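Only one protein chain is missing; all other protein chains are in place.
Order as written gives the chain letters A, B and C; numbering starts at 1 within each chain.
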Amino acid sequence: MMKKNIYEISKEGRRGYYFDTYDLEDYSKSFEIPDKFRREEAPRLPQVSENYVVRHFTNLSNRNYGVDTGMYPLGSCTMKYNPKINEVIAAMPNFSHTHPSWREKHVQGNMKIIYELQGMLSELTGMPGISLQPAAGSHGELTGLMIMKQYLIDQGDVHKKNIIIPDSAHGTNPASVTMAGFVAKEVKSNAEGTIDMDALELLIDENTAGLMLTNPNTLGLFEKDILEITKRIHDVGGLVYCDGANMNANMGITRPLEMGFDIVHLNLHKTLSTPHGGGGPGSGPVGVVSRLKEYLPGPIVIASDEDFYTFKMPAKSIGHVKNYFGNFGVYLRAYVYFLTMGGEGLKLASQLAVLNANYMKACLKDAYKVPYKALCKHEFVLAGLKEPGDVSTLDVAKRLIDYKVHPPTIYFPLIVEQCLMIEPTESESLETLDDYINILLKIAKEAKEQPELLHNAPTTASVRRLDEVSVARSPVLSYRFNGEEK
Amino acid sequence: MMKKNIYEISKEGRRGYYFDTYDLEDYSKSFEIPDKFRREEAPRLPQVSENYVVRHFTNLSNRNYGVDTGMYPLGSCTMKYNPKINEVIAAMPNFSHTHPSWREKHVQGNMKIIYELQGMLSELTGMPGISLQPAAGSHGELTGLMIMKQYLIDQGDVHKKNIIIPDSAHGTNPASVTMAGFVAKEVKSNAEGTIDMDALELLIDENTAGLMLTNPNTLGLFEKDILEITKRIHDVGGLVYCDGANMNANMGITRPLEMGFDIVHLNLHKTLSTPHGGGGPGSGPVGVVSRLKEYLPGPIVIASDEDFYTFKMPAKSIGHVKNYFGNFGVYLRAYVYFLTMGGEGLKLASQLAVLNANYMKACLKDAYKVPYKALCKHEFVLAGLKEPGDVSTLDVAKRLIDYKVHPPTIYFPLIVEQCLMIEPTESESLETLDDYINILLKIAKEAKEQPELLHNAPTTASVRRLDEVSVARSPVLSYRFNGEEK
Amino acid sequence: MHPYLPHTQADIDHMLQKIGVESIEDLFTDIDAKALLKSPMQIPKAKSEGRVIRKLTKLGERNIDTANWLSFVGGGIYEHMIPTIVPHLISRSEFYTAYTPYQPEISQGTLQAIFEYQTMICELTGLQVANASHYDGSTALAEAVFMACGTTRRDTILIPDTLSPESKNVLRTYLKYKDLNLIEVPSKDGVVSSHLLKEYMNEDIAAYLVATPNYYGNLEDLTGVSEQLHANKSLLVIMSNPMSLSLFKSPGEWGADIAVGDGQVFGNPMNFGGPTLGYMACTEKLMRKIPGRIVGETLDLDGNRGYVLTLQAREQHIRREKATSNITSNEALNVLAATIYLSTMGLAGIKEVARRSHINACYLRDHLKGIEGIKVMHNQQIFNEFVIQIREGMDVMKSLELFQIIPGIIIDHEKNLLLITTTEVHEKEDLDTLVVAMKEVLA
Partner (left out) sequence: MHPYLPHTQADIDHMLQKIGVESIEDLFTDIDAKALLKSPMQIPKAKSEGRVIRKLTKLGERNIDTANWLSFVGGGIYEHMIPTIVPHLISRSEFYTAYTPYQPEISQGTLQAIFEYQTMICELTGLQVANASHYDGSTALAEAVFMACGTTRRDTILIPDTLSPESKNVLRTYLKYKDLNLIEVPSKDGVVSSHLLKEYMNEDIAAYLVATPNYYGNLEDLTGVSEQLHANKSLLVIMSNPMSLSLFKSPGEWGADIAVGDGQVFGNPMNFGGPTLGYMACTEKLMRKIPGRIVGETLDLDGNRGYVLTLQAREQHIRREKATSNITSNEALNVLAATIYLSTMGLAGIKEVARRSHINACYLRDHLKGIEGIKVMHNQQIFNEFVIQIREGMDVMKSLELFQIIPGIIIDHEKNLLLITTTEVHEKEDLDTLVVAMKEVLA
């Protein structure tokens, strides 16, 4: 039963919800939907009793792995603990049952929270202007780039089309650049894993609209020339964008403002502990320096004198990037995280995240290739096994699954061959790190002595390796009722 | 890590909860506990961070099997679906945060619910008097026997000491008899699995205080002579107690009152869908006929004219059998079950529970011994495999675990050799029953062809068969810190 | 140590030693001193759970008490009954503490649920391919524009003026920086005539984006529209409240190429507008153009069925700057809620929800119609919303506050137009309460 899909446990006549009497039953008899508008072919939806819906999805959950299951060191994803109090607060009906089109005076609680969260994120990034509207990190990127574009248009710099992006950047960066109508220009990294300043210099010219950068970068390295980089872009009238995905290394230590950035987005679902939800919802607030404040998407919340809050569109706003005010349900969780951690707690979190990463790196250096020797920040990369034989990083990852832990991000960044990108986060204890390290060391040994164990892995998960090739060639993207072809 | 206990993940300096400032910190300095009262040796409690407490117990939950995991056909335990709405209601702060010593006018919501639930249980059993106070089924038994005793004392029948109990009865029945200061007398079952009327006749005399009976009995058979049995006991001035553990066969079909019983308990955690919680909390309300109403434990709730409710001790009450009013948190769930099922739904539930049991029995009769051929009610027993070889019922049960389903109750009732006692409940679908049947048939085949599979089972659970003998001989009942002996 | 941080001082010392540094500060020596924060962040000290709950409870009380107010507000976000098993199941931490299913072998739960969701969306929209998911209905609509412009290699989009302001606003922002054009077709009596549409056809038109039911609650008659567009080599994109699709003609039946909308109505609370989920479905022909997460069914090495993310080449992993969408994190948990909701309700369930929502609106419109000072604005087929005009100078929002009623959304302050919405959560007595209150304040 466990492996059936919901349609396969469906049967005519079952139902999962019960309606009792409807007071307008008689009244309703006078209404009929005209043929023109009436649906002809009924959609096929499953018919399942409530208790079987519960079993079905309970069993599905047991075929998933989450942070509450164990270590989940996905690089650049910051899979930290998701505090349960956040969920309790977000579920309070006085928040979750509020409508965005109610009048401001009816939702002052929500508005005060948004206002205070704007302030906290401002303090975290140094940026005086914050808009919470973007729904995810890459949505924040797009928003930030739109702000850059509008600003450059207003400055008369319509010719500035080029956005410089390091080759180690998240794949969303160039995609966002395209969506905002810019052109991406890639700058190489040097042997130390940071931006090659000479290569950068060659790319910078009057057409440079700006630069996007993650700092620490996706190799887990702090861009040592960051002040010089941001200065050089500013020199040609460009703006510098900070991809905040890696902010978990920086809290209370350094800030985008101090590094010279003009715009930053934050991933509340990474740095600020809101759950990842199997892929979302996230939230990607954008912060900007003073001269860009009026370009923020809106509405944002401002305070009047008497602890009363109102919505406002910034004067030169790029407009709305999402319905209403963004993912309020996610803000609530981030807001609570600020309250429970406090300023000192956040700094400590970043310090321990960096400690954990450096510790793991130190423990793995004899068995795995360490392409960059410098101190890492909250994450680090390995270039596969020191003695790989015919074993790939994919094999290592799949073998980790047999040991009941989640593999790191693999094959990213693209510039590191056989890359494993490990971000333990501050939530993991020394014992858990040691367990994970020991598994990785054991796998390195197995790779030499019993490589077939790795090639065949995983064997203990609910499925073995899946054929991803033929599905991309002739995709089955929805249930084939009775084996029919669509 | 998964298999460590909570003390083994503890480390000095970790904490799972944070206190912020205490306004009376200064004030507190003037207080010190005198030596005489001060604790000398500190209790050792684990020191674990919050996220590790979450992981520890999440992982423990994954080493458990519940009704939401799959079929759980424990005979006489009625492992039916536990509706989620029941949990939602029980968690509402306006109920869960109420104190039992608040004044009646402050808790009219609770009291109205208790009042209405008393009425619904009265309707379900036919009994005009209901007390919700007992906390579990066996607590209800004890309560019922105390009522019998007080009643007999008041009648001047102090010599009536004997309580007749069938040999198929739940083990708690004789234990409860002893606790109430009675003497248990066992009556044999006949070849048809019901009470042997001749044997019963020999036991009945003027010292007979009463009889305890489950109907349908633990063999899943309806006592065909029930009206005669209850009459015979009444003839000698005794009272008849109905162990309501098997009420899930009877709802809306027959009632203890109509069968001639004087007292009944119900298991809200069986018949009325409240969760079993890994062993509790349960709730075992007691219902009685008119002449026993004033003996009920209390307080019970009565209604005044204006929809106002008050507590009252019945005039000749045996007293209190538990603090306050019993397990209110459990009542709430049963109350909601009544609302969501309705009277017709309850009857249908019993009908389908009986249908499911008879269907399974019909499908298993070729491979397993069916000691009683008659129609069964909500459960039935098998006397092990038809061709057991050297395979025991324990082996069959353990092999079921390898197929990821929960075994039935085994080796009970004691009068059936190699007994399997199966109660599917109405919550299980035909497909699930067929799956379970097919597994049992497959196991019967394995028993002949590969008995070692059964002897070695289970092999896919988190542990294999456990040594229960040596632990009973020299028990380790708490964690041995650093391997110390206590 | 803080409860979320498992480190003891001894652990920290041990780790520093292994790394070969003296202190935690030594781990940050690679940061230019000028970039370091000079003083601590001005973020208050940590609070205990007890105090946080106390504080948030107080903040919650600064919103109206939702249990005791009667709201007829919709316009894009709707209050429907949510079966209790939905929050129960999405609270399984294996679901909500997981991320994108990069490792399919230990993510079959998320993957299979998405596959089931895709099937349900295909069925509801009458189209062949669905993704999971967009941030909301409006951003899904914006991404449909990119799909349409990319496919047709054209740069102009037609929309009716009956599209919701939220969607119009988001579209404008998305299109502005890509130099795409947006043309609005005017409506009459709350809908757009397909005859009028003909006048706008030309070879620049990539697509017509139309919402039905539209912002005024009216169903658009799209008879012949897809034929017009396809003859012009343009696409038809239909946006719907998907709850209406159990009763009313589906995008597929109208001949749409792409269907989008907001799935909040399926098991998701209003959440002050977010998170919700944007759904998108398209024809088989557009399969390789659809952005976002898509799950496909496949086999594992043992021949057992399993699920994987697929058609990812379009995305940021490989083609990077050629990607037409940058979406990665989406609204997966909301998708899960929608999947559980639809599994629980089934077709009969959502039809009953839709029917009661619809009949409630019809009843209310009927009973408001006769009131002096109220004019029902349009004479069209509605689903569960409609527009009335309130007598000039009458601030009905303010007057009804005394009754703890929010009667709808004022969508035009000048004309005093009120958009009223009903769903199945309204009992007859709630509708009558509004009617009586309206009579009273307008008397």
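The criterion applied here is as follows: contacts are C-beta pairs under 8 Å (C-beta built on N, C-alpha and C of every residue); 3 or more make two chains touch, one makes a residue touch a chain.
In this text the structure is predicted, and so the values were computed from the model without any measurement.
The omitted chain makes contact with just one of the residues B:241, B:325, B:368 or B:436: B:325. Listed for chain A, the residues touching the missing chain in the whole complex are 11-20, 48-52, 54, 58, 83-85, 87-88. Residues of chain C in contact with the chain left out of this view: 3, 48-50, 57, 67, 81, 83-84, 88, 91, 344, 424-425.
Methods note: only the chains that are shown with their structure count from here on.
Separation between the centroids of chain A and chain C, computed from CA atoms only, is 19 Å. Residues of chain B in contact with two or more other chains: 18, 49-52, 54, 58, 83-84. Multi-chain contact residues, meaning those touching two or more other chains, occur in chain C at positions 2, 4-6, 11, 45-47, 49, 85, 88, 93.
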